[in-house]
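Omission of a single protein chain aside, the complex is shown with its protein chains in their original locations.
Chain lettering (A, B and C) follows the sequence in which the chains are written, and residue indices restart at 1 in each chain.
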Amino acid sequence: MRQITYREAIREALDEELANDKNVILMGEEVAQYNGAYKVTQGLWEKWGDSRVMDMPISEAGFIGMGIGASMLGTRPVMELMFWSFAYVAFDQIINNAASVRYMSGGKINCPIVIRGPANGGTSVGATHSHTPENFIANTPGLKVVCPATAYDAKGLMKSAIRDNDPVYVMESTVLYGELGDVPDNADLPNGELLIPLGVADIKREGTDISLIAHGRSVIVCLQAAEILQNEHGISAEVVDLRSIRPLDEETILESVRKTNRAIYVEENKPFCGVGSQIVSMIQEKAFDDLDAPVLRISAIDAPAFYSPPVEKMQLPYASQVVDKVLTICEPAYA
Amino acid sequence: MRQITYREAIREALDEELANDKNVILMGEEVAQYNGAYKVTQGLWEKWGDSRVMDMPISEAGFIGMGIGASMLGTRPVMELMFWSFAYVAFDQIINNAASVRYMSGGKINCPIVIRGPANGGTSVGATHSHTPENFIANTPGLKVVCPATAYDAKGLMKSAIRDNDPVYVMESTVLYGELGDVPDNADLPNGELLIPLGVADIKREGTDISLIAHGRSVIVCLQAAEILQNEHGISAEVVDLRSIRPLDEETILESVRKTNRAIYVEENKPFCGVGSQIVSMIQEKAFDDLDAPVLRISAIDAPAFYSPPVEKMQLPYASQVVDKVLTICEPAYA
Amino acid sequence: MSTSAKTTPTTVTDPTEFATYAINAKMTTEEKIHILAEMVRVRRFEEAAFEQYQKGKMGGFLHLYNGQESVAIGQISLLGQNDHIITAYRDHAHALGVGMNMNECMAELYGKITGCSKGKGGSMHFFDPEKNYWGGHGIVGGQTPLGAGLAFHLKINGQKGCCLCYLGDGAVNQGAFHEALNLAGLMDLPVIYVIENNGYSMGTSQVRSSAWKNCLAYRADGYDIVWDMINGWDIYEVRAKTQIAIDRAHNESRPTVIEVSTYRYHGHSVADANAKKYRSEDEIKRFECEFDPIKVWRDRLYTEGVLTEDRYKQIDKAAKEEAKASVLFADESAYPTVEDITKDVYWEVDNDTIAGRTGRHFFND
Partner (left out) sequence: MSTSAKTTPTTVTDPTEFATYAINAKMTTEEKIHILAEMVRVRRFEEAAFEQYQKGKMGGFLHLYNGQESVAIGQISLLGQNDHIITAYRDHAHALGVGMNMNECMAELYGKITGCSKGKGGSMHFFDPEKNYWGGHGIVGGQTPLGAGLAFHLKINGQKGCCLCYLGDGAVNQGAFHEALNLAGLMDLPVIYVIENNGYSMGTSQVRSSAWKNCLAYRADGYDIVWDMINGWDIYEVRAKTQIAIDRAHNESRPTVIEVSTYRYHGHSVADANAKKYRSEDEIKRFECEFDPIKVWRDRLYTEGVLTEDRYKQIDKAAKEEAKASVLFADESAYPTVEDITKDVYWEVDNDTIAGRTGRHFFND
């Protein structure tokens, strides 16, 4: 299959949706003439022009609020946050206006917006620039949140997010932007395009002994760990990628756990009330009798993000850490 | 013992700490001349004057950021958010500056601030005014969060919060402000004052059959439920009040669960990644073999806060709901 | 106008002069009387709401508009098909002004399912998008970027229209407003920010909450946005000066910031126990006597000879009856049910689409 980067996959999704619906516009800091701080939107301003791809001043509350307001009349803005960390200066617009306006109007208004951008650590940009607010967003009824881990998912989920009539917040990863992945040509697809529904998890690797459940870049870490577990310990790990955190595919998670009877959640989120806490608490409630061991978690080490490159690497989940954790609850086939 | 309201208890704490340390100042919208939107600060401006109790414009990011800046030089601002819901317009200051400045400076700076105000639903003020962000705050390393459920705790925790050298965010409840509780006169206390350390949970009622764990007003709901469970079903429920969410007293929680072997978390937080999810996931991990049933949760019904008074009451945890949930995992002694 | 503010009107405000502006000169008698009737409707609605609130029929807050009627009603009288409005939580007058009926508004205050927001919004959150009314917003200043967004939609779709976005004198100190001003100035948005300056944000007078020069609207100057001041009690002035801003929006796609001097008689909300503490009884009286917008307009129509006392009584009676009927309607309406709680959260779920049925959207249990 054709291979493109995660970055290109998102760009294709944006480009196709700009073509698909004239109400779709892209907005954000440096997304147009500069081609995007992380080059996700490269070439789109040139192709679509000022009326569809717009640079914004450094006023996240202002332009996101503006996008929300415009969406109430039918515009479908796809708004880039250069980093999701900057969401906090716009948090009232993001958490209050976008999430509540439909509800408080008794369903008279809807808010078909997308906010997208990277939400990850691991690039040594320090505490204020390394937030992963997927748990805050997913806590908020009215919002949807999606965290693609591969180019394929990034494209398919982004397109669905843009077509969705509710606010969908897509959290990407600067660490993944350059990663290649299989993404079919539209010509090779039965429907001529790649759409992945929100709310469907994906088994990224099948296994029988333990479920490694994750979202975002941690999925990649789990896949690496699964490889080591298989090769070095004879443990067959299943890797479940949530892809979409809200809506959530609980069934796929539970099915996996019912099969493996053991699970670990892996995430870059901070531990206290991170996404993992929700998934773990759900699993123990709904698969209590299927569990042979407590469901464990690996999250970022619980401190603001460390700048120092080699130390920050250790602050976030890594494969051998996952392997070690698995070994605390799984019998290795060979040791 | 002397009975005062939760509101008065907080006021006493503020008053005593204003007396105790001249660096302590109160800031907020309407806290001075108006006596506070909820009258918590009544009389304090009259007593302490403009230099200690200060009204602020409707600029939460501005004045909270100002308080953080002043705290770096040694001022100890106690800042009122008229509602914690308004934290979102100041979220960058609250989550980034206050939580990270110590870390990013390698420990050279500290930030001894308190932000306090009500964080609760149940008063029919609609979705934008009914947020309970204790999970967001507790997710954030560098911050501390406290949710008192009684007048006694409110006073003792508030005083400790103000003396603490880290940012402590105190979440009160407008519903509890008028509730009376036993609060000793300082004269009757061995040390002459009431200080409750952060990070110590409180068994509000002892029991043997199930642990009802909660924070904030839900503690009161659990106490009501425990009474019904005892009287009508012969079930002895232990009620564990976290009081402080971060730092957290895990030992007291685990001890209770090891005794009762069953637990339910009750909270006004929304369910997805609410505080309950963290506690439940912690319990199943650390007391896995002690559990006779999955640890369950009761949270607010998962939607923005409903305005309509009678409906909103049903959106938040209530005693009979807790009772019903308990009965799904406990055998009643008599039915 | 408010005693506590240093503001002075920018122009000599001779009402007879404003009466000669085209937009006013061409008014028919019925149009003039309609404006009066609308103001009276608002007043009677608020009074009825106040009464029922005192009886415990409502929850939460109730922010009344009494004293400010000429602002919303005068301005709304100018709006056309592509003109939109959005405001803060003191939103009943704007709702009634755009043509919402008292029943749905009163029922909303009661939290009934027949309310304009199905009981989900309450006093602060009235909406009627079909009438170009986008709420009713509770977070101070939070609606100001939304207003820019409504204007932005008009602009990028080539519609000749504008958005009137209201905010209070206290709200000017929210950062979001300034971000919105910069966007409006930079992107040439047809938005009109109307600062309803009633002299106080809760218990805080303008001098205690804001630093300013000339007036609050003058902050717009820093963004190269045209600004103006209006004596809000005078319908002719409100209409004349607002029309200039509307024309600017329609014809030049340029924003305006208008500061309207006005006054609220009630406390910040009905529960404001201090309503008479932070300002004198005299001050309130003076406004009620000299600047009550309904009286001022009624008397002008008397003077102009287009209104009779009988007609006024009729108008007043009709408004009272409409208000009374709305109380009855609200009293008799049903409350929403627990099942309604998870409706109106997600469009896709409400519309039972495939997306709405895929994955879990709600997380209790």
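Keep in mind that, in the parts below, a residue touches a chain if its C-beta (ideal position, glycine included) is under 8 Å from a C-beta of that chain, and two chains touch if they have at least 3 such contacts.
Owing to the predicted nature of the structure, the values given are computational and were not obtained by experimental measurement.
Student: For the chain omitted from this view, which of the shown chains does it touch?
Tutor: Computed over the complete complex, the missing chain touches A, B, C.
Student: Which residue among B:71, B:173, B:260 or B:308 touches the omitted chain?
Tutor: Checking the options B:71, B:173, B:260 or B:308, the one contacting the hidden chain is B:71.
Student: Could you tell me which of B:202, B:249 or B:267 touches the chain that is not displayed?
Tutor: Residue touching the absent chain, from the options given: B:249.
Student: Have a look at A:7, A:52, A:76 or A:129 and name the one touching the chain we're not showing.
Tutor: A:129
Student: Which is it among B:9, B:25 or B:305 that touches the chain not included here?
Tutor: Among B:9, B:25 or B:305, only B:25 touches the chain that is not shown.
Student: One chain isn't shown here. Among B:41, B:96, B:150 or B:174, which residue touches it?
Tutor: Spelled out, the listed residue whose C-beta touches the missing chain is B:96.
Student: If the hidden chain were put back, which of C:179, C:196 or C:340 would touch it?
Tutor: Answer from the full complex: C:179 touches the omitted chain.
Student: List every residue of subunit A that touches the chain not included in the displayed model.
Tutor: Touching the chain left out of view, subunit A contributes residues 29-30, 33-35, 37, 55, 57-59, 61-62, 85-86, 88-89, 123-129, 270-272, 297, 299, 301-304, 306-312, 314-315.
Student: Touching the missing chain, which residues of subunit C?
Tutor: 173-179, 181-182, 184-186, 208-213, 218-225
Student: What residues on subunit B make contact with the chain left out of this view?
Tutor: With respect to the unshown chain, the touching residues of subunit B are 25, 51, 56-57, 59, 61-75, 92-93, 96-97, 101-110, 112, 141-142, 144, 160, 164-166, 197-200, 244, 246-250, 278, 285.
Criterion: only the chains that are shown with their structure count from here on.
Student: Give, as an integer number of Å, the spacing between the C-alpha centres of subunit C and subunit A.
Tutor: So the centroids are 40 Å from each other.
Student: Centroid from C-alpha atoms only, then distance subunit A to subunit B, rounded to Å. What do you get?
Tutor: So the centre of subunit A lies 31 Å away from the centre of subunit B.
Student: At which residue positions does subunit C touch at least two other chains?
Tutor: Answer for subunit C, listing residues that touch two or more other chains: 117, 119-121, 125, 137, 139, 142, 175-176, 345, 362-363, 365.
Student: For subunit B, what residues touch not just one other chain but two or more?
Tutor: Those would be 61, 85, 88-89, 126-128, 270-272, 297, 302-304, 307.
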